[in-house]
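The complex appears here without one of its protein chains, the remainder shown in place.
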């Protein structure tokens, strides 16, 4: 058994006639940022959804820190240390930024079937939420309900909420999408910082970010992994250039 | 919101609560001013129904589970009192082993327990669905229970069970309206305090999260099914309490308490008052019952006017009476400063 | 044997009738997403309007256009005055508002026409039962209802799945603003479709008149059944509503017809009767609960 | 001060016509004396219970406690009565039922301040059973919804019928009876008894005709299924049916003639039902008692009521030991009236001076 935090073996998912995940095998090891890139509709989000338990695979296995989790539901996997962000933001819309983060802290802290305590007095929740917010662009938006955030702000909150849960491994589905030019750059710095302590599986179309963050890249096309390698290997892989990157000079 | 205005608000709430407490305690002495003895009954009924409405609001407003089957728990609460009374007077055990009782301290916990159990069963099945399907499946289960009792010949079928004497409680004279009022008030206060705690507890917060986004909550590690089921059971128990009190108050338990229109009426009270607000259900219940009784006394076409008023409230307020009151209060406060 | 066949036919016919009553609701609730408790009131309005017209003119057939037009006009009015303000709101506001409408309509009828149920006869020529098979007599009027139900089902299916109106209404149910931002006057569209739903309700009400009672509150009697049909079928699916209507109709009928008998062959008669009757009398609710437990989104979830 | 009479009745919903009949019938009894009863000034206060026991109870509470009303009447439905009556009588007021009479209040639960003027629920169907027997039928199919009143109806029918009965239970909110029609045809009984109150009864009769059973298999019905309003709504599908009744508009006694004339005079061709008649009789009974005693003097007034010293529209009328009527039951036949609309014609007397089976359990 390898020392991988997350390990996927021969995963298959079919939607009717379409094989969205086609015998995918990959792993994420401690200390690494494993980027997963590929054309639109290649099956990246579908894969993430299977990893975190929202979708049941048709074949194959998923291991989390050595434990098989293929049959577990989402909360059980989260309890084992899996964290994720959503491509299309998924937040508690009527709650404020701070409450969203505190909810994640509360999820980790436990004791949530208590009906006789007072949440506001669980000071640790709130101080931890504050600490996470400090120094982020959302620092001054703590009291704003999510419904009143702009698109990019919601994307930033997605990450904070995931971090607040303190997972062992983080699955990121396009964290840069929706961020502005400047914010993307800040996000790269932040993620690099997080990556020090937390291995990640990163799905992203922003190549600048991918190349800046990834220690390893896998390329998914039509549900299959067609290449895995270092940044440089992938950057120069002709097949990848053709299927995915295109003429890179268009980029920036 | 600035902390100052928040403090103002919480002070406002405290004053309002103190005032309300004083008024509720004094009600029996004020009946002459507010329309006679029957007003005391009306207020007793309002208190009882508002327990049911607040219980429904707990799953509906806070948990996002729109149940159209809560009459089942209300009715079961009533029937527990009725059945125990029947077996108390018959001196035969219920189902062959449960002795009957006419003690409030026995029947009320029994009613809460049984309705909680029923809520557990119905909830465990119903919560496999969501949205509109949830509305309909809770309705379906409640209807089945309704049909069951309607055809239950041994206990009067749809004619119901007449409870000749209100349950005994601490040696009080429960036939006295005023006494009964204070007993109900006591249960009401306990219930509202408990509800307040639950809503502001860890669990209450998780529940509110569930309403807003179940998928997100699952991704945080909360298992939606278990939390929702727990809430559903608590809510069922609240409705059971209301039903038990109602049976004691009416001295009657009948399938009418189980009918889907009862679920709908309680839901109407919740919406009228303001979904997801603490005092909304009370406001809604009071408004609904007062309108119903007062309009019916004025004209036989009272349903028309009730309809018009309900319509005006929906179209004219966003968030029911609770929002209306809140806006009014805000206006007064702003007028002062 | 003939009895089984006859009961099957009865179930089929009841199913189509259920669908016919639910057809308008499929549009308004299933597709537009409005929880319209006043569907039954529109059913009643159609029944009364048509019946009054038929009584005045002496012709059943003249009642049909009157029922349709009246129900549609009332539908337009409801949409324009009430429902339109509630699309953007919580569904529960729709519940309260349409509940208020029920009260208003019932009292309006009581006021205007009175509390007594009114009479409407089956049209000449459709009254006497015909012999479909040897020993199988069937009321021809019911055959007309089956035909009408099939026609409505087919027309609705085309409208919803094959026309732009259908697409736009479905689109509007999920994202109203976006439909508008792409240049479609969705308010007008919704008024029209709501009116159409009302018209169908009115039609069903009038057609049901000769076999049931035209009276105040007749709408509430069918209200639950229609919601059950739509939900069991899968909200938003015409095909689903049609199939659900028939499935519910047939199973309900067969249960009532044969369950006590079947049970009697495996247990003592009195227990068998009690159980059989109990199960059968919970009817469509039991069936709905079972369907939803197995398929939480109904038989044909929208889009399937 | 006028004697106040509180009427709690059902004016909304499908059953609203029943409450209307009860209210109007009572009013006719008052009109008879120009707004008085028994020579005393009376004031009638009517409120709608919306068929909701809780509402009924609330109204009663107001009547008895706030308005100090000692005389209440009007309730249509048994379940409303169950919630209202015990409370009213416990508070020392009288309740005189013009319609609902559940067994719970007729036997052990009887009360000295509770009188029923109409009948005990069961006897409606017992009479029908007796009629079917009298007509010589031996084999019947009995249909009723699967709820208490339905089961009581079939039980009541069987009690007096004595022959072989196949029971078919329907649903309370059923609209389509095709399946039952097929079963009836398959069973091929000598007679059909069915009890379906209100709208579902109308639907049942229409569908019975449409299935071709009317005329093929005779049907006997108890009173609630063939009141004037229902017959009007059913139309010719009712012609040829046999029913039972304790009163008919064609009764040949002075009181009845006076009542029918008064109704026609005031309401024209609005259908007249036995609900109005029962309520009218209730008015007459109150008049007879008020003439003898004050309501305030409860014991004297109760005695006066017990005497039933009034000319009932149904002729023979007395109270049994449980203060429920002891009266005669008749067979009626539905025939086409002069305008083609169905009307009932009273035929033979089937049971004479009959009370009810619960009277023995009543200890007063």
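Think of it as A, B, C and D in the order they're written, each chain with its own count starting at 1.
Heads up, the rule we're going with is that a residue touches a chain if its C-beta (ideal position, glycine included) is under 8 Å from a C-beta of that chain, and two chains touch if they have at least 3 such contacts.
Basically, contacts and distances are computed from a predicted model.
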item: Omitted chain, identified by the protein name its UniProt record gives, among "Amino acid/amide ABC transporter ATP-binding protein 2, HAAT family", "2-polyprenylphenol hydroxylase-like oxidoreductase", "Phosphate transport system permease protein PstA" or "Heme exporter protein C"; value: "Amino acid/amide ABC transporter ATP-binding protein 2, HAAT family"
item: Displayed partners of the chain not shown (whole complex); value: A, C
item: Among C:131, C:185 or C:271, the residue in touch with the chain that has been omitted; value: C:185
item: Among A:26, A:72 or A:179, the residue in touch with the chain that has been omitted; value: A:179
item: Residue among C:236, C:260 or C:283 touching the omitted chain; value: C:236
item: Residue, one of A:21, A:87, A:106 or A:218, that touches the chain absent here; value: A:87
item: Residues belonging to chain A that touch the chain removed from view; value: 15, 38-46, 87-88, 137, 141, 148-153, 156, 174, 177-185, 205, 207, 243-248, 250-252
item: Sites on chain C contacted by the missing partner chain, in the whole complex; value: 164, 167-168, 170-171, 173-175, 177-186, 236, 302-303
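Rule of thumb we're sticking to: only the chains that are shown with their structure count from here on.
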item: Centroid-based (C-alpha) most distant chain relative to chain C; value: A
item: Chain centre separation (chain B, chain D; CA means) in Å; value: 36
item: Chain centre separation in whole Å, for chain D relative to chain A (CA means); value: 73
item: Distance between chain centroids, defined by C-alpha means - chain A, chain B (Å); value: 43
item: Junction residues of chain D - those touching two or more other chains; value: 11-12, 146, 172
item: Set of all touching chain pairs, with the criterion as stated earlier; value: A-B, B-C, B-D, C-D
item: Complex contacts: residues of chain D adjacent to chain B; value: 11-12, 46-48, 50, 52-55, 57-59, 61-62, 65-67, 78-79, 82-83, 86-87, 90, 102-105, 109, 146-149, 151-152, 172
item: In the complex with chain B, residue positions of chain C that touch it; value: 35, 82, 85-86, 89-93, 95-97, 99-104, 106-108, 110-111, 224, 227-228, 231, 235, 277-278, 281-282, 285-286, 288-289, 292-293, 296-298
item: Complex contact set, residues of chain C against chain D; value: 3, 6-7, 10-11, 13-14, 17, 106-107, 110, 114-119, 121-122, 127-129, 137, 139, 141-142, 208, 210-218, 221-222, 224-225, 253, 256-257, 273, 277-278, 280-281, 283
